[in-house]
Every structure is written in structure tokens, then in C-alpha cells.
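For reference, the structure discussed in these notes is given below.
Here the complex is missing a single protein chain, while all its other protein chains stay put.
Moving on to chain A:
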Amino acid sequence: MDMNQYLNMFIDESNDHLQSLNEKMLQLESSPTDLGIVQVIFRSAHTLKGMAATMGFEDLASLTHQMENVLDLVRNNKLAMQEFIFDTFFKGLDALESMVQNITEGGDGKADVSSIVASLQSIVRGDFQKSHTDAVTEAVTPKKAADSESEGLVLDQFQYSVLEQSISEGHRVYYIQVTISSESQLKAARAFMVFNTLENSGEIVKAYPSVQDIEQEKFEQNFSLYYITQKEVGELEKEIAGISEIESVSVVQLDQESLKQMSEVKAGLAETAAVQEAQVAVQQQTAASQPQSPTAASGAKPADGKAQVAKPAAPTHNRTIRVDIERLDVLMNLFSELLIDRVRLEQLASEASNPALTETVEHMSRVSSDLQNVVLKLRMVPVDTVFNRFPRMVRDLAKSLDKKLDLVITGADTEMDRTVIDEIGDPLVHLLRNSVDHGIESVETRIAAGKPETGTVHLRAFHSGNNVFIEIEDDGSGINREKVLKSAISKGIMTEEQAAAMSDEEAHQVLFAPGFSTAEVISDVSGRGVGLDVVKSKITSLGGNVTIHSVLGKGTNFSVQLPLTLSIIAAMMIQIGSEKYAIPLSSIVETAIVKRTQIRSVHGNKMIAFRESHIPLISLSQLFEVPDFNEDEEEETEVVVIRKGDRLAALSVQDFLGQSEIVLKNLGKYLPNIQGISGATILGDGQVALIIDPNVFIK
């Protein structure tokens, strides 16, 4: 069977499952005893395994299988989640993610995951505890020994697998309960006789109480055991009942299923207590040895529902279908064709002045504008698709920085155009890292400042007008104006006089200056030379803006304003000779007309006076080598003043054609990146106009 047709579906669904696994693991980390979450994780992992196996991605399937084994123990209460297991799981998820990524890129999804598999296997065998958390085992063992009856049924993994093996090899496995008469004076002897009889024809795998305890008569009337033999039930019963002073005997034959159930149910009962004990022990232990490190990101309060992103993932059946974004693009293209024809029809109708025709064309116009709205909305996706990777990222970050913090996400269902979503991830990662690293203080500092030791970072998204706002707010240390300015002066970004004259707002904006960083110590996270200036220029290139509001000691708020969509932008249409170009309105400061006498020459560059300063004048016709226009002959020149950050420049053009909403198109794969051209759009007459990228004109 050709699997290729299912590949895309597989990739999409795998990513969904991985995402949900990540989210659920984070939730579980904040409430490790919630077996409901474990069930969900188990199901997700199971589905993933199945899909991977079907598609023939063996490594993926086998890693998921190992994870499933661990989860199985957890959901059956045989294993308590703890830090080592979480870490191993997250490593496993990362590995799975990169495998799926590899498959997405056309690879075979193979990867060396032996160390993770080894860790997972050691978790299943239980020996990871010996090396990693001796204290836990110690805490659990005495408890077990002291515990009452039911615990005798707990099989360890080895015993369980021996029994399972025996069943599959065709031996009979029995669970035998023996009650010795209460009158018996020699319980131990009677028990010994039972054991003796049994051992003649088979093997006792596990007895409760333990054989030693029984020998020392440390039991009431009952004992039970798992037994492997070839004998029949009736035969056994007869033999045991034949021993004197045996009050009753019950022999139950086990198959694999019932063995599993028995060990699960009873072990569950028995271990819940032990597990909880163990967890307390773990927490106390970690708390004692390294106060700052525990289940970091989401904090340790399971009650207030950490991952606010994931609205309780109720299994509501999504009434949606997946559509390849390229198909939407095709739809959009066809639609813009329709719009062009509409313009043409309107023109023809007005020439023909036939009332019936005019009416029909008007109706068609209305329908097509409604249709336009619908088509545009199809491209909208919730910001969730970007946000969903942040909880995990923040968790890891907080862990590596030894900080405690909650990430609170609101408005994850806010929708934006796919084109913006695709671009906004990196800047947001940067801002979040900044908040976690520079914003939130260490636990000691927070306590000293009288703040709760767990910091909070809010990530919010909301609509406002034609914009989407994304805010990242922390309750950390805030921006130290003096420190920022001092650093800026020492880096030569400004003079002391300039610094002194700055408002707080302006001082905060300095953070976005190129080459600026207040990080005194280069940490894992920041100080690697990529500053907030990159964030700023990325957001600006998306037609957005970013502002900072900060109160020293209270926290910082980064507010990112973004356009709803990138596929339609407002632009100024200009003409140079016979050519038409579009300049995005977002980078235009104003338009003006300058006389030839106002143009100065500085070092051979043309400059014009603009608001008490001189800005460079760039000739578009020369830059683009327009064949049929030369402004040198003009007495007056139309200019468009453009802005990149704080810097300005003027572009000279021939004529302004006015403002219009344009649909962005790319120039196709064949053409190289052309400096100064960011794309193209299709005009009402069906012709293509190029879109100017003003950013490259300002160095």
C-alpha cells in the first residue's frame, strides 16, 4: 500500500498528539497524582505508537512503546511520577518531536534514542530508583514491610514477568488462598506442609506473608501465594485440603488477562498508600536538598489549574476539517481573479447603462465582498498554535535558571492570519525568555523583596480594532532606568545629557537599541548578542509595534501590536514613469513635495530638510533603473518620507496614485531576493505591481 497519501495526515496528527502530550505532562507535573491525566497521556501515546507502527516508523513506535510501558505502571499505581521520570519523558517527547520533524522534512524518522530507551527501561524495572533516588526506596520499603495483608499480592516486575512468561509457555499459574483452622496450634507447620506439597509439583513464585514470616508464625490464619505447575485445579485442591487443620483452600487459575487485573487491582489498593507516602518523601527530600529546583514552571500548586491554555480538553468533537494552507491560497488567488473581473464588469455595466445589468452587477459586487470576508477568515488561526509550545519552554527555562514561576496564558483562542502567526513565534520566544531571565528574580531575591517566591508571567492575546495585541507581563524586578542608561552611555548609544533628558518611557525604549544588553552575566538564555533590537525589527517588518511599560520592583509589560493579517495591507500606490509600485502605509510617515532648490548635496548624497533635520533623499527611479522617467528634469519632486525605527528617509517618486488595500503575493521561487522589493500585488486591471520594502533603504 502506498503510505504517502497518509503521510501528511500522519504528520499533522502526530504533531497534535505530541503537543497534547507536552501539555498534559506539564499538567501532570503540577499534580502528579492525577491519574486522569495519566490516562489521557497514555491514550495519546498509544495512538501515536499505533500510527507510527502503521506508517513503518519503527524508531518512533519503539520509543513510544517504552514510554507507554512506564505510563502503564503509573496509571496502575505501580509507580509514582517523580522528577527523574518527568525529565526522561520530556527528553523522550523532544526526541519524538525531532523524529516527526525529520519525517516532515522527508526523512525516515530514524534517530538514536538508546539512552532515553535505557532510562525508560530502567524506570520500568525500577532500578533507576537505586541509582537516582535511594531515599525514596528507603522511604517506601519499611512502609511496605509494615503494611497489612493486601500488600502481599504486590508482585514486583520480575515476578510478574515470570508468571506471565509461564502462562505464555503453557504452564498453569494459580493464585491460591489457604485458611488454616483457627484451632490449629501449629500454623507454621501446617503452612510448611502446604508449601512442601506444592513444591513437589511446581514452583511458588510469591507468598504472602513471606516464607520467613510464615515460618516464624507471623501470620493470622490466611496466607496466599502465586504458584506455577502443570497440575489441575481439582488435583491441587484435593492435595491441599488433604492436609489436616486446613479450613479452606481456594485455587484460581490465572490467564494473562486475569493475572494483569489481579496484580493491578490489588496492587493498586495496596500501593496507593505507599505511593502517596513515597511522594511525600520525594518532595520532602528534594525540598530539603535543593530548595529551588522542584517542578518548576507551573509551580507546585495543583489546585489553581496551571495550563490555562488548555481549556479542559473536553473531547468535544471538533466540527472542523483540516485544509492545506496552499489550497486556501489557491482559493484566494481564484478569488482575486474574480475581483478583477468584477471591476471590469462594473466598468462595462456603467458604459452599457442597462438598468438590469447594472443591478445584477451591483448584486454580484455585494456577494463578492461578503465572499472576500469569508475567504480571508478561512486563513485565520488561533494564536494557540504559537502559544502552545511556550508552557514547556518556560518550564525548561525556569528549571535551568533555578527559578519558580507560573505561566498564565489568556486569549489563546484569539485569531490571526496564518501569515502573521508563522512569523510571530520567534519574537515572542525572545520576549518570554527575556521576562523569565531578566524579569523574574531568583527565589531568594523574591522572598527578600516580600514577594511570593513563585513569579508569574502573563501571556495575553486580544483583539482591538484591526490589530491583535500580545502582551507579556511579569511581576519581576522591573527595568532599572539608571542601569539601562548607564549601560547605554558606556556603549556609546547616547550621551549623558541625552540620558538625563529622557522620560522613563524613552529610557525603556533604549532596550530596543541595536547592540544593547544589560545582561551582566552571560547566561544560558540571554546575552548571546541577539538583543531586543532583533525582536523590534521583526515586529516592525510585520507592520507591528512593540512598547514597554515597566515599574521598578513591580514588573514589566511588553505589549506587541500586530496587524490582523499580512496578506492584505494598506499601501500607497505610486507611479514612476509607466510603472506602478506600492509602498506599505505602515512605514510611511508622510508625503510631501520638495522644490529642486530644497535638495542639498552632502558628501555627494542628496538630502532634504525635514522637521529640523536633514534626511537622505533616495531616487526610486535611479535605484530601480526605471527606463522612462528621470526626476532630474523636474522642478518639484514628490517624496514619500519613510521610517525604519527612529530613522527616516525620503523616496522620490513621480506621482501619488492614492491609497488602497492590496493583496500580498510573493514573486515565486525562481527570482532571487531582490533588494527593495518585498513582493507583488495584482491591481484592479489584472496587472502586477511590485511592493517596495522601504526597510532596506534605511541603513
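Worth a mention:
One rule holds in what follows: a residue touches a chain if its C-beta (ideal position, glycine included) is under 8 Å from a C-beta of that chain, and two chains touch if they have at least 3 such contacts; residues count from 1.
Following the convention adopted for this analysis, contacts and distances are computed from a predicted model.
Only one of "Hydrogenase", "Iron chelate uptake ABC transporter family permease subunit", "Chemotaxis protein CheW" or "Ferredoxin-like protein" fits the UniProt record of the hidden chain, and that name is "Chemotaxis protein CheW". Considering the full assembly, A:G686 is the residue among A:G56, A:P452 or A:G686 that touches the omitted chain. When you scan A:L26, A:I214, A:I228 or A:M332 for touch with the missing chain, the hit is A:M332. In the complete assembly, the contact with the undisplayed chain comes from A:L623, out of A:M380, A:M502, A:L623 or A:I698.
Which of A:E164, A:E415 or A:E579 touches the hidden chain is settled by the complete complex: it is A:E579.
Touching residues on chain A toward the chain that is not drawn are 332-337, 579, 623-627, 665-677, 680, 682, 686-690.
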